[in-house]
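Please see the structure below; I have some questions.
With one protein chain removed, the remaining protein chains of the complex are shown where they sit.
When the chains are written out, they are named A, B and C in that same order, and each has its own residue count from 1.
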Amino acid sequence: MLAPALGALVEYADRPLSPSTVPGRRAGPTIHMTSEYLTNWFYVWSFIVSGAVLVVLILLVSKLVNPSHPTPGKLAHYECGIPPVGSPWSPFAVRYYVFALLFLVFDVEAVFLFPWTLVFRTLGTAGFIEMMLFVAVLVWGLVYAWRKGALEWA
Amino acid sequence: MNPLDWWLLLAVLLFCIGAFGVLARRNTILVIMSLELMLNAVNIALVAVAQFRAGSAGAGVLFSLFVITVAAAEVTVGLGIVIANYRAKRTVQADRFDEMKG
Amino acid sequence: MADANNSVLVILPGIVIACTALLVFMADTFVGRRKEILPWIAAAGLVAAAAVAAAQWLDVDELGSLWDLVTGRGSAVFGGREGEAGFAGMVALDKFAFYCTLLFCVIGVLTIMLSDAYMKKRRDAMGEFYGLLLLVIAGMFGMAVSTDLIALFIAFELMSLPTYVLAGFLRGDVRSGEAAVKYFVNGAFSSAVLVFGLALLYAASGQTNYAGIAEAMSGLGADAESGLTVVALVFVAVGFGFKIAAVPFHGWAPDVYEGAPTPVTAFMSVGIKAGAFVGFLKLFTIAAVGLGDIWTAALTVLAVLTMVVGNALALPQRNLKRMLAYSSIAHAGYLLLGLIATGASLDSAGSSAVLFYLGAYTFMNIGAFGILVWIRNRRAFRYGLDEVAGLARTMPWTAIGMALFMVSLTGIPPLVGFWGKFYLFTAIVDAGMTWLAIVAVVMSAVSAYYYLRVVWYLYFREAPEGAEVVADDAGPALGSAVAVTLAALGVLALGLYPSPLISAAQGALRVLIGG
Partner (left out) sequence: MEGTDAMKLAVALIVLLPLAGFIVTLVFGKRMGTRAHVLPVALVTATAVLAVYAFEWVFRHQEEPFVWDAFTWLVAGRYEVTWGFQVDTLTGVMLLVVGIIGMLVHYYSIGYMHGDGGYYRFFAYLNLFMFAMFVLILANNFLLLFLGWEGVGLCSYLLIAFWFPKKTASQAGKKAFLVNRVGDFGFTLGMLLIFVTTGTLQFAGVFDKAEMIGAGTLLWICLLLFTGAIGKSAQFPLHVWLPDAMEGPTPVSALIHAATMVNAGVYMVARSYPLFMHSNTAMLVVMVVGTFTAIYAAYIAITQNDIKKVIAYSTVSSLGFMFMALGAGAWAAGIFYLFAHGFFKGLLFLCSGSVIHAMGGEQDMRKMGGLRTRIPVTFWTMMVGAVALIGVFPFAGFWAKDEILFADFTHHYYVVWVVGVVTAFLTAVFAFRMMFMTFFGESRADAEVQAHVHESPKVMTIPLVLLAIPAAALGVVVGWPPEEGWIHTFLEPVFFDVEHEEFAWLGTGGALMAFSLVVALVGVYVAYVMYLKRRELPAQLAARVPWAYQASLRKMYMDEVYEVAPIRSTIAFSNWLWTGFDVLVIDGIVNGLARLWDWVGAALRQLQTGRVQNYAFGIFAGMLALVIVVGCIWGV
């Protein structure tokens, strides 16, 4: 049911708004397509509408509508359906998160290696050296973490 | 309307859902997840533009790569802060951090 | 990668700073207890970076001396008028970037001095503190040199992420932690908005390079001012407005400033603001130069709100740190006038006024916060206004310094704060927005009330009972003293003779806008 609504939206948004728009000026197919969607106000309205609906309304309505007769039972937060017993964190050693974070960082930084491999030949030595420097910095970070004792269970 | 608009619309919706999560969720972990959602919306937009829009297409892809990595760094810092606070305050509820106001 | 070496040269100062950061981190794990060396390494790195930047200028410039260079006299500019571009036009080290590099190094060194006694109390954290500080400064440098959306985004995040940690780096201190959480959540949120804005800018122009964007936009002619561009620029303005704590994106600022360690607060209120301003100044004035009327409209709304709300909220504050936080919000409002002036008139006067004000503000605000650090170093101090009552008798010189900075922040001649406002306001008047100038003048008149109230307490109030208790951060604090003294001298000297700085700022802008 969203589509027709948006369709209407687009109809509304597509009408020429900016008086300064001169329909005559078109230069080349790309720009043609470009000015087609650049001149419409689709974005303004879609932002305002979806933003307002999704955020403002939900927040405010939930604030206004719900009667607040707080009781201990109601105040218990219910992220996972049942009132949590104790802290959800207790089972895990904090170390676990440190490892998780370290892994996350080094794992994701590796993403730069893939495009590099694609253009490795064209880049040549300079590119190789640069990537080695990049890796060196990462290693440097790892060594730091190790020196700081982040890698030991304690 | 041309396909790029639909992609951008998707990005916008995803972005707003993420924003909603940031604003509405009380648990900081979930807030950080919502932040990632917003950044992924950005990635969709970037890749879509790189796909459909004339101009320097490669830039968009490159940009999205950087967004991904920065997002990782961001979540790392965020979780680190949350952990540190959990140690001090024994809570991850965002609305419990209101000691300073006015 | 033909210009690889050249590119490296262009960002060499930044590389120096970053490498120093890595060095500090590593040294931290090796020096054991002798951590006093770390601040020296950090400071040396900053000085080296400044020296490198200056050297790069001197060897290509026909400029006679470094002085001519700093004062902006002389004709030639590094590598011609455009400055030296690198990494396929992603960065450019021009005179503008040079001015900013020097400014950032000054800010960094002052902050390092300021944190002297403070960090001696917290040896274990020294490594993180100075390393992260350097990383932030490297990010600020990136903001100054970047001429591409991608580079801008990376620099922006490099500037932001370590700051979140710095804000909360008093582990175990609840307020500091709270500051970190607030800063992080809001910061990450707004930078997501920013990067979405950048993406849309890319969508609108198909380019990420500033020059390319400007070209594409001008190619579109009137179509450029479309909904897409409006949203894009507004989003960029939001991310930017957050960093400079412009209303209504300011909510975090007072809490974070209050909770964060005071040296960090001092640095944030000056450095981050400067970094954000120079970065976006470049973006708006090069990439979005043709769309001036759009972002000018957005910034005008922000400026008025920021000046009014910032000052109004500073009035009732009785906690000096918090008062200064709101005051720095208000000053962000004044600074916005400069950008607006440039956007409205395409004249460089406004932007150069911004650069000048950033320099002036550095001395005023670091000085003001430095005084707080210094007092706390001498006696028990919770940053309460009543606690400084009658300080003129117990600590006369401190009181004089505080009074000096407050008066300068108010903008009363002959101190540097006055000239800062003078240039901003005249610029906005020349841009034909006299009403904005009037708002600003009214607001500075209001600000006089809470700034001079401090002076009033210092000199004409009886000291509270038992003021002479043991200090919170007792210990030798030569660094803080030197920092405050330098700041005071800067405020005085530049107040009596601002010409060098202003002409330097104008020289820096000549590169971006044909001022």
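By definition in this document, contacts are C-beta pairs under 8 Å (C-beta built on N, C-alpha and C of every residue); 3 or more make two chains touch, one makes a residue touch a chain.
Everything quoted here is computed from the prediction, not taken from an experiment.
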Query - Displayed chains contacted by the hidden chain, counting the whole assembly - result: A, B, C
Report summary line: The one of C:238, C:371 or C:486 in touch with the missing chain is C:238
Requested in this report: Pick out which of C:119, C:137, C:213 or C:230 touches the chain that's been left out of the picture.
Outcome: C:230
Query raised in the report: Thinking of the whole complex, not just what is shown, which of C:56, C:190 or C:351 touches the missing chain?
Result: C:190
Query raised in the report: Which one touches the absent chain: A:48, A:119 or A:151?
Result: A:48
Requested in this report: Quickly run down the residues of subunit B that touch the omitted chain.
Outcome: 19, 22-24, 31, 94-95, 97-102
Report task. Would you write out the residues of subunit C that touch the absent chain, in ascending order? Result -> 181-182, 185-186, 189-190, 193, 225-227, 230-231, 233-235, 237-238, 242, 247-249, 251-252, 254-255, 293-294, 297-298, 301-302, 309, 312-316, 349, 412-414, 419, 422-423, 425-426, 429, 434, 437-438, 441-442, 445-446, 448-449, 452, 456, 459-462, 497-499, 502-503, 506
**Report entry** Interface with the undisplayed chain - residues on subunit A
**Finding:** 17-18, 41, 44, 47-48, 51-52, 55-56, 59
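Methods note: only the chains that are shown with their structure count from here on.
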Requested in this report: Give the chain pair, either B-C or A-C, that is connected by more C-beta contacts.
Outcome: B-C
Query - Geometric centre distance via CA averages, subunit B-subunit A, whole Å - result: 3
Query raised in the report: Centre to centre, by mean C-alpha position, how many angstrom separate subunit A and subunit C?
Result: 27
Report task. List the centre-to-centre spacing of subunit B and subunit C in whole Å, with centres computed as mean CA coordinates. Result -> 26
Report task. Pull out every residue in subunit B that's touching 2 or more other chains. Result -> 4, 8, 19, 53-54, 62, 73, 80, 87
Query raised in the report: When you check subunit A against every other chain, which residues touch at least two of them?
Result: 34, 37, 40, 42-43, 47
**Report entry** Of subunit B, residues touching subunit A in the complex
**Finding:** 1-2, 4-5, 8-9, 12-13, 16-17, 19-20, 23-24, 26-27, 30, 53-54, 62, 65, 68-69, 72-73, 75-76, 79-80, 83, 86-87, 90, 92-93
Requested in this report: Name, in rising order, each residue of subunit A that touches subunit B in their complex.
Outcome: 6, 10, 14, 30, 33-34, 36-37, 40, 42-43, 46-47, 50-51, 54-55, 58-59, 77, 79, 87, 89, 94, 97-98, 100-101, 104-105, 107-109, 111-112, 115
Query raised in the report: In their complex, what parts of subunit C are in touch with subunit A?
Result: 1, 4, 22, 25-26, 29-30, 200, 204, 206, 219-231
